Structure formats: structure tokens, C-alpha cells
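Yeah, one chain of the complex is gone here, protein chain that is, but the others are all in their spots.
For subunit A:
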């Protein structure tokens, strides 16, 4: 497949690549599927696995009879949890957010007890996938069913049934950030005591399913005491370390490869039970083993995201100046702690103040166990939850004060001249201009016209009402500062590594530790290298995802790749140029100081026609016939980058929403957003990330929800019931950018991978509520199904969804008080 793009001739100074809307070089193979996905792997003698999974949400395993399955045609072996109990260890949790966090342990195959529907209780190994699947039905498991814990507000009560009987409560941890105690803000209780106005709400972040396109798949090939594991994972490097620690296969005997990976959205950020079991079975049998999940298995057993109940209070004066913010969360861990399950709400903890200058802030969170599949990262991880809560409550505050929601925001946001700004949560926001982004977004939307139409529709009592919703957001991303992550008890750092190999023909191999799973690293990294080395874009190949090729890395999540991994590439390129400079000086018989490097060529200042290209130097140093004394004959280089700070993209998202008041159907009329993601390396990739993020953020607002029935069965177990919107369900997006570079990395980029997803959800919900608030609606629970919207309109308030009941304010005098309410009084 050829792309119609200008070839660069060898002599001309190449046009700058950074900023160019390059089409992604990896897309042709990804879109046509002509590449290696894990499930494409076929190895000689390979056996296939299928899991027997629990149909009950909570119970003791009293007996497992595998004899019929063992006799089934094609079956090689059947293993239960008991069979692997001594080898399987516990799936790792790398983020003990508090020193006394309770981790009940997480077997890959349940041994005595199952804690969610879909938990593995046995595994079949057979000659074919079909034979393995057929034998699943032959395994007979008896369960002593135990009471099921599903509702977090029930689960934290003193007399609640326990999810794990060896723990003393369903609370895993109680995490507190108090700005007063931390010295970053005033006393929160005092701020509330003195406040003229307090607004309290209870918001529900529904459970979501990452729903990546490529189902998970693992292949393990044993070779002697070495193992190669291919997996559709976001984190080959982290996975290698974790699998070594869990299974005892030494790290240097284990090679992990993430070939091309079809999406993750956080859903492939954790070592999975299936990866552990595939490795254990391959070790036992000494045969290559493959496991690929079905879509139903994926929705039911791959980790879920979000699932928080948020109690939030804002204190302000009558003029709309905010005085304090108080947040209490119940965060659903599900049945077990996966890699960063407990840390997701903690990632959000520092973002609830949003872009506003709160003088006082207190955050508390209980991690709660329930008999559901574990939660873990999902696009945005903690920050969408925080952004939703603050952007929703700013609207509620405006309503309480009878003010325009934009006015309240303006009154309280950080002004452009105040950057860098240290927030009440102790973060240092790097750069931006909220006013400018907002003005641009208003222009893009055609704000005044839509407000006029809204007024007309209200006055004529039109069945179709219109609303406009704001989200003026910022987020913290570029997951790095290793020291900061350490201070949050995160189990790893956040640096990233890259190396550059200059091949004899002048072609360039870039090795990145930031493993892509659809983001376009190969294109963006090529653009960076093309500019920094002055070589053609086409001459750069980006290698990734194989721990034998890319030995160091911390992979892709948290919008970190460009700002951390891309910077490592730039740093490596700078080292290559520095090393090449010495060779060039030698070959040109000039002093290094007299050389200038431009467009891929070293030349002696003031001596035209003396150029030596870096690609020629690559050949010269490969031959190594003539190079200076005292240096190695190589211009290859490696770099590791660890920034000092996160980056803080920001932006203003505006949604205009039509609400059919007769049916409750909501439809986005127009969506405009202006994002500041710092320097834009590739506008097309940025646009793509924003569009995809918007789709997922809008989906949370309107469509997606993982629902469990009273017995703990996932009732949204197929895409018929778990509604992922398609292009036809989404509006045209009017997007724009402002550019305030990030000081924390030399590219000046801020992360863009999650921005659209973080920003859009509250804009959409605020828009719907703005359309019908005059009809008595105070809140509508997500997703905004037509029925919920209709009930809110017809019954008033929140349509019976308890949105504003049981808030912190209410908890004070209610026997129903959630368990941690005492801490707030």
C-alpha cells in the first residue's frame, strides 16, 4: 500500500517532520490484519487451553470431578486450582496505597473459594481449541454457595456479609489526602463551617468494560528451561518481571513478546490469571500452549473499570468563590486486587480540585471488595472520575447560586499568568490558558446561537429541549516522575528507555521501551528521529514489545509514551549526534567546535561543500577503518528519561444536547472542544486520540454500563446488552488546539491519550441536565438511558436514582451513614 506523500531527496534539507500530519506507517498492516496478532501464532505441537469458570459469584468449592473431561477425545490434561496451588502464587498488586491495605491474595485458579462469576476453577489442555472447549462442559464442580456482596454501600456496613472470610471487613484500605495536613491548603472542616453555601451530591461512576477490539491471547513456548511468552498485553516489560516473581521462572529465562496488539485502553495493563496459567501449564507439559479468550469470556473476566460512588461537597460564598472541597469515595475493587486496582482512585485523588483555586481540600477513599470481577485501569484511570465529579458539582453550585456555570468557573479557575501553579492537592500545573481555550471552544460551538435556540425552545415548551454542557478540565498524565510515584507507594518507577542503532546502510533502528498497542508510536517516533538525526522518515524503523530486543521499558499507559518514551528517543538521538560529531570532526579534519549539524549533515562552518551526512558516518563507523583514538567505533546510543513532573493537558469541551422530553432520548447536536496538549508532533494522531477518547467518554455518559444481577451474574455479557457506540451513534466533532508547551520534557508535549475520555463525560451529562433542569431535574445517573432521562423529567429530581440522597451532608444525621462519614464531622 502506498501513501501519497512527498519523497525527500537525499540532498535537500528535509522538511520538518514534527508537526506534520503523517498518516500512520503501521496502519496498513494493522487494519488489514496482515501482521502477527498473538492468536495467529502456530507452533509445532502446540496445545490449546480452555477454562472452566465459576457460574456462582461466591461459594466454597466442595468438589471437582474432572474424570470425564480427562477421558474426552483430544484432552491431554486437566488441572484444578488444587493441582497448581503450590506454583501459582498470587497475582501481583504493585500499588499498596496504604501501609495497612488488605490484600486477600489472588490465585490464578480458585483453590477453595470462588469470588466472582467467571473465575477460573479448572483448565483443560487439549490438542485443539474445539476439543478443549467441548471438555469444559464435562467438568463437574460442586459449590457451597455463600451470600453475595455486590452493593458497596451495603458492603461497608458493620454487619455486612464478607467477600473474603479471612478478612475482617470488606474494606481493603482507607486512603486520605488532607490538604491541611499536607500543608498545601487550609483546614477543610473550618472552610465548610464558615461557608455561606454548601452543595452536596452523590455521583455514581458506573462500572465499565474496556472492550478492546482484540480479545486477549497468550502463547507460551518452552525451550529447555527458557520460556518465550507472547501475549496481547500492554505491558510486556512489567509482565516479564511480574511473571518471574509469581511463578519462579527466573527473569533471564523468560522472554515476553507483545506482538501487534489490538487495543487495550488499560484493559491489558495487568498480569492476568490466564497468562500465569499458560506459563505454568507449558512448564508442566513442556509443550507450546495457546489460550485465546472468546468475546463473552473477555467481557466477563477481563478486568473492568470505574465503579465508584462519589460523595462530594463544595463550599463557597454567595458570590461564587469556592472555599473548600470535600470528597469521599467508595471504590469497587471487585473480588481481588490486580496490578494497580487500589491505585486507580488514588490517581484521581489529586485531580478533584480540577482547574480551580480551592483554598481547602480533603479526600478520602475506601477500597471495597465485592463479588465481581476486579477493576483496574481503564482509559483515564481515576482522572475521569475526578473530572466528572468536579465539573458536575460546579454546575450544581452555579445552579444553587443562580449563576451562569461558565461565570462560576471563570471566577475560580487559575489564570494564564499564574502558571506554574501549585494546587491545593500539591501538584504543580505546568502551563496553559483556560480562558483562551474556552473562548475558542465557544466560537467553535456557535455558543450564542445555540443559547438563543435553547431559549426559544424553552419558551415555546417544545418537546425537544436543548442544553449546553461545559467541561473545563485538566488532567495529570505522562506517568513518570519516578520519585513522585515512589512517594505514592507505587511499586515501580516511571522512566522510559530508548536506544538508536545506526545501520551500515544509514537506516535507523529505534528501540523503544514504550510498547504501543494501537497509538501510532512507529510513526511519531520516526518523525522525532527524522528531525533530530536529519534522516528521511522512511529510513526509520521502530522496534518494540519484545523483551529480547527492547530490554528495558515500562510500556504504555497514562498518556506517557510521547512525553516520556518519546523524550528518551530524542535524548538517544542527541547522543547519536554527539558521538557522530567526533567522527565527523575526525573525517573532515576539523575541530568539533567548528562543525554545525543541520539536515542530517555535519559541515565546517564557513566552508561550503564540506558536508558529511550522518548516514555516511554510520557506514564509515561500521567499516571502522578510520576513527579517532580513544573512542568506541559506534555511534549507537541509549537513553533513559525520567521527567521531574507530570504534564497537565487541559481544555474546554462543550456539548450541545437535544433531549426528546416525550421519550427521554438524548442526542448530541454539536460537540466542540479545544485541547491544549503542548507541542503536537503529529496532528493526525492527536486528532485520532481525541476522537477515540471522546467516543469512550461519551459512551460512559450515554451508553455503557456493566450490570450485575442480584446473584452476581453479569447481565451485560454480550455486545447486545453492553452498548458500545459505533460511528453512526456519534456526532461530528469540532476540535481545536491551543499550544502551551510542557516544561517537563524537551519535546514540549503533554499527553493526549486520555484527554478526550476524561473531559467529555461531564460535558455530556451537564448538557443533558441543562436541557431539562427547568423541568425539575436535578441529576440523571449514567449512562443516560432514555428511560432514566424520561423518569427524571416525569418524576422530577433524579428520577428515583438516589443521586442526592446519602451525600456527606445527609450522612451526618442518618443512621444509613456510610462507615467513614464520622471522619468528616
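The definition used in the following text is that a residue touches a chain if its C-beta (ideal position, glycine included) is under 8 Å from a C-beta of that chain, and two chains touch if they have at least 3 such contacts; residues count from 1.
Here is the rule we go by: contacts and distances are computed from a predicted model.
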item: Complex member absent from the view - protein name from UniProt, among "Hemerythrin domain-containing protein", "Methionine ABC transporter ATP-binding protein", "Carbon-monoxide dehydrogenase medium subunit" or "Regulator of SigK"; value: "Carbon-monoxide dehydrogenase medium subunit"
item: Of A:38, A:308, A:785 or A:808, the residue in touch with the unshown chain; value: A:785
item: Among A:446, A:725 or A:746, residue touching the chain not depicted; value: A:725
item: Sole residue of A:296, A:321, A:428 or A:489 that reaches the chain not shown, by the stated touch rule; value: A:296
item: Contacts of subunit A with the absent chain, listed as residue ranges; value: 129-130, 133-134, 137, 294, 296, 662-663, 665, 702-703, 707, 715-716, 720-721, 723, 725-726, 728-729, 785-787, 790-791
